[in-house]
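On to subunit A.
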Amino acid sequence: MTSSMSNLVKILEGFNPFVEEIDEKEVKITISSDKVVAVLETLKSNGYSHLSLMTCIDWIDDNQLELVYILFSWKNGGKFLVSTRIDRNDPKFVTVKELWPVARFYEREIHEFFGVEFEGNDDMKPLFLELWDEKPPLRKDFDPRDYSRKKFPDRKYEKDVIKEAKIFRGEING
Partner candidate 1 sequence: MKERTIWEQIADSFRSRSIWMLHYCTGCGAMELPPTMTARFDMERFGITPMATPRQADIMLITGYLNTKTLRRVIYTYEQMADPKYVVGFGSCTINGGIYFDSYSTINRLDYYIPVDVYIAGCMPRPEAILEAFNYLMEKIRKGEADGWKRYKENYDWYKQNQIRSLGEVYVHDEFHE
Partner candidate 2 sequence: MVAAYKALFNLVLGFFLVLSLEGVGRKITARVQRRIGPPWYQNFIDVFKALSKHPFSNGWVFDFGVLMALGGAMATAMIVPMGSTTWTPFPNSDNFFVIMYLFAVGALGMAMGMVGSGNPWASIGVSRALTQMLGYELPYLIVISSTIFYYKTASIHKLVELQKNGWNLLVMPLGGIIAFISLMGMLGKKPFDISTAPAEIASGPMTELSGKYLGLLHIMHVFAMFVEVSLFVDVFLGGGNLGWYLVKFIVVWVLAVLISSVLPRFRIEQMLKFYWGVPLGLAFLNALFVLLGWTL
């Protein structure tokens, strides 16, 4: 953690974060979901103005979804991973599109793949999947193999033991 980043972490102490240092320039901050926007605002005003990525992780055992905002600073190259957990059964969160307009698309994507609703962002049309008709596919309880079997018929291979044996013995050319 560089000194500027540790200064910033000190500023953020009021939000009661759980800080993990990942490496020299990368820090993960885990906070409760109601303080996320305030933390993001603080970080943005302190130079972490670039929202590199916004993504989601499904913790099916904890019955929680984890939202991660990765912020990057063009001044010192530091990276903050702001993470929070929300309820998996009723996934709802606030939009950050006022802070970063590009977040619209990340939120659409997360809505599409995890089913998280973002309050304040009404534009939740599907972005990548065309004509999707199942539960959000990146949730852990979605079975892609089952879906694939149902939708995309597989090739049937019939095992011909005698032919394989003949090939093995070199009688015919396979």
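What we mean here is this: a contact is a pair of C-beta atoms (placed from the backbone, for glycine too) under 8 Å apart; a residue touches a chain by one contact, two chains touch by 3 or more; residues count from 1.
Keep in mind how these were chosen: all candidates are chains of the complex that A comes from, given by their letters.
It should be emphasised that the depicted structure is a prediction, and the values quoted were computed from it without experimental measurement.
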| item | value |
| --- | --- |
| Among 1 or 2, touch partner of subunit A in the complex | 1 |
| Of subunit A, residues touching candidate 1 in the complex | 125-126, 128-131, 133-134, 137, 142, 144-145, 147-148, 151-155 |
